[in-house]
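Have a look at this one.
This view holds just a subset of the chains, kept in their places.
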């Protein structure tokens, strides 16, 4: 749950990267950072907070240069300090900077490897720094593309996890690569007017900045654009595609196209699939804003039910999902979502939500709607039951906190307090997205993790996550 | 274009006022402030920025007390400095604090009056300070309610403009009053559980905090809650009701109920009225997010057209309307609204917007939609043509900047570049809101200002506004 | 160990108060504050740090007004937070502000009295707030001078301790008063050119700002200057004079005149008195900079010994005495005082210090001088042995930390490591200052405290002080 961008070719990239990060702000509001090279020196600025809090006109001027990368963070590993923010920069063997989206499972193992084999220490607890130093470890003292490819191969050999990476190789060029399963998204494009290339987490960045999509990077593919803007690419090490399905369900912006599938259309389809499961009789259908709006619209079209906004969101408070602790999450619900009393009083209603994680937000909303006078509340989730933690970069809670991890639907309905509860089926979800089931990572639904997971690895991972959370 | 709140009775009001201000954040993102009395001393905190930037846990603790007022600002008069932020506080004749929503037309005249008759100077250029010192001017050295009523009457006699006011009278109690035309909104309520009273700009604050609506204040009415929580009220000086119709069109939150009219329903009705004016044949209807969503929904229901989101808003950037300068406004559009290319390509579409001010945002959006491949674009405005400046607190641009001030619809259509342009009629708008036309201030549409306006007053007002803007 | 100032009459006092605080900076570097009245409203600014860190041109402009008070703090009671900084301001019964220098022994007792009898709470742990609320407690709702005098009398009846106070009585005038023993200094003066009056901790402020000395306030005297600049004064409640002798030894600036005794001359005399006690044969005399310089000069004149600077102070680091913890004190010595190696190598020398508190600084300096090659080091203290804690505002350590509290001179010499150690006699010190012994508070030397001290009061006081220190 981070957003990345890399741009080369524009005379001064800092404003474009700034706008790209604004466009990716939904992927992380915790910290933002930018690294550019101006032909002689690197310029790095990182800070806690929103993109427009971290950067201003002056800092963008200081960051001017013909190549750069940027990052917005929601921390999956690492503390909430500005020193842990990406991008990272090293001087050894020469100036290299890196930012990534994903999560490394064998962080400690790689850390030991770096220390023992390469005599390199980490100053942060961020896996971005680890990837950078691992990439740098096998490079020679002068830039050489083959050498870079070999370093990436070495990295792919030892790293277990998901990673979409943008990297600056001093003034030599801009590099992007994606893990062999292509779990997290990354798209590559070229400027419509004039020369220039871009890597970004989502296609919407290309739309906003005026770039044409070339392609989503292949599993294990590396693309390098040199300083003369020549594009080089190599399939380093590919494995079976395992795209994270949750990008379409919730995480990506509706106006992005991921792996050539429109997020908006996928969400309309999710509503259509849900409509097939619905047999009841109610007065209206309403979304939990904002992600489930398209599903509610298409549900309304399929069923003929009136579409209404029954809950109004305070636009000036961030996403619930992004909140740090359970306690804060409940407190925040009151202030950020308010029921439209006159629309729902004495009404029977279908409420569509994108997914149910802990169930606490759903319960809170059902309570609010009942207090506001709703007669019947039927909750439909566009996502099948979430039963397992994500170890590839989505900040789900631990298994025991996932309400569906060990409960039947009727028990969950009881906890949430709604009149009925309907989950999307796995088949419906796969059909709605339109990518073969075997090419989606559905570990959080099924427990089948695409990378090697040892017997106690999930437990260990969850312990670490709990520790991190308690630190905050 | 400000939001106000006043609370008395709760043991510690600072958290409630904070949440109220979060809820009113859409009414002003420029500055926020809070003033409380703790039984002995006043505590005041004001700052530039969003509510959650100005306050934190520590400052809320320091602001604890049984009575307080709060304010969010979008400046209509006064510079963008924290010293000009409301509430204001005076020590003479005893501790009084005040915050208001509205605009004073005869600011300079009142300033001279204060100086000559009462020997009181202003330290800011904010009309809130002026109202405070005018209110304080006729008070005796000890608190007396009749005396307070007389001071308000004196104030209403000399002030020309709109003002909804909350004021703290040392530890004696909480005061609210509204100008004789009741131009700007203010609602009064009582706590559902336990004792306590609230004034707020919008009813949604009462919903969120658990208060029951008692009433919208009458024109020229003052309500005072003393420290024993006894409610006193007096009709000080009333005139014909002239509620600002633009609160329903755009300014208030959809989940508020203003003068007993649901904002959401009014907007649904605006869509229905528009549907009556539409004869064309297109593929879909889409709103300009977010204000015009209900109008688009009801338009879709009335016409049978498919409802789709054709433009996606970046939730992390503020409202266009609130931007400081024309130039910034254009730049910002690109980053904050993105067309949903796959939905609109090769489509004929109706786009519903709440209102057309300068026309520049509409032109930009039409351009974006055309570039994204839209075949036909028909723009429908839920608000009739805006032809005159607002002098009562809505930050419209000057007359010459209002695109409809001197142009026919066809000329405007041409400027915007859409295939057709349809404005709501005045009758349709009045019918949709459901309040008699004579009780709405429609000065910005018709030029009939409800308070005394001299021959050159509008020109003078606009000059001052331009000067303010150039200072920023 | 604080400095205070109050000024009335000058059109805009903020610049004068600022310069006064700069001049009193040696009395406290922990925090600074200023309160002014502008004829309508009070303006208060307080902050942690040096005077020039707390104020700037802009804040001085906002503080403009015809009357004001100021304070620099070294905390004796109260934490190191800006909220605990003086001056304090209350609104009840009307606007009053206060700052003081001194220490209240029965702080808890007064706090209970305020709460029970007057229903007033403290928000800080600072005795300045306590004095303010106690002063305000007996005042009527409108200003009346007799009433003020009565309030001061009431205050003097119940407060046990030392206090030199400046207070603003809304826009009515400026008040100064001193405790019945006149323990801490305060001087009163009038402007040389034009009308205006001043209170200050030291006469040097009057010199710098162009004021003529009128008098040191008498024990228990109150002086009030009304807004027409008429001076009123009253002997409220006087007791035996007990001026703190340590002001001449160390605390006041050399260019001040306290109780008509020049601090510089007193220090020259201290050196002369020490010379009478010296029989040895050495190469030179050197001061521990800066306080003991005049004593070393006169010692040189009396004995014919060469005067040299053997230790050079880093002018950019604050006074040792002012440091928070023992540990920091040792660390700081190395960086702030450096031996002049070429002057002292192989030399026998007399080193004169103003006083010996813990003995650790002396030991450190003796070590430094020995390492730098000094042959013999004879330490002479201008102050007799400090054996008891100060409860009246000098931040001495606890009794057990005072090296002389339970040790003979030879033992102390041994700890410090010098070749000989000579203390000023009590008689010599009294003669040097030139005020009758009975009119000096010498509690820290003799244990005779001028105000009522119960059996366990010193112990209790020291416990509290330790607790405070551990908090820091």
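A, B and C are the chain letters, set down in written order, and residue numbers restart from 1 in every chain.
We take it that contacts are C-beta pairs under 8 Å (C-beta built on N, C-alpha and C of every residue); 3 or more make two chains touch, one makes a residue touch a chain.
The shown structure was predicted, so the numbers you read here are calculated from the model rather than taken from an experiment.
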Assembly copy number, counted for this structure file with 3 shown: 4
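Here is the rule we use: only the chains that are shown with their structure count from here on.
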Chain whose Cα centroid lies at the greatest distance from that of chain B: C
Rounded Å distance, chain A centre to chain B centre (Cα mean): 36
Distance from chain C to chain B - Cα centre to Cα centre, in angstrom: 55
Where chain A and chain C are represented by their mean Cα positions, the distance between them in whole Å: 61
Per-residue overlap in chain B, given as positions that touch at least 2 other chains: none
Chain C-facing residues of chain B, complex: 39-42, 62, 83, 89-92, 94-95, 120-121, 123, 141-142, 170
For the chain A and chain B complex, residues of the former touching the latter: 19, 22-23, 25-26, 29, 50-52, 204, 207-208, 253-255, 257, 262, 264-265, 290, 293-294, 297, 301, 306-309, 312, 314-317, 334-335, 338-343
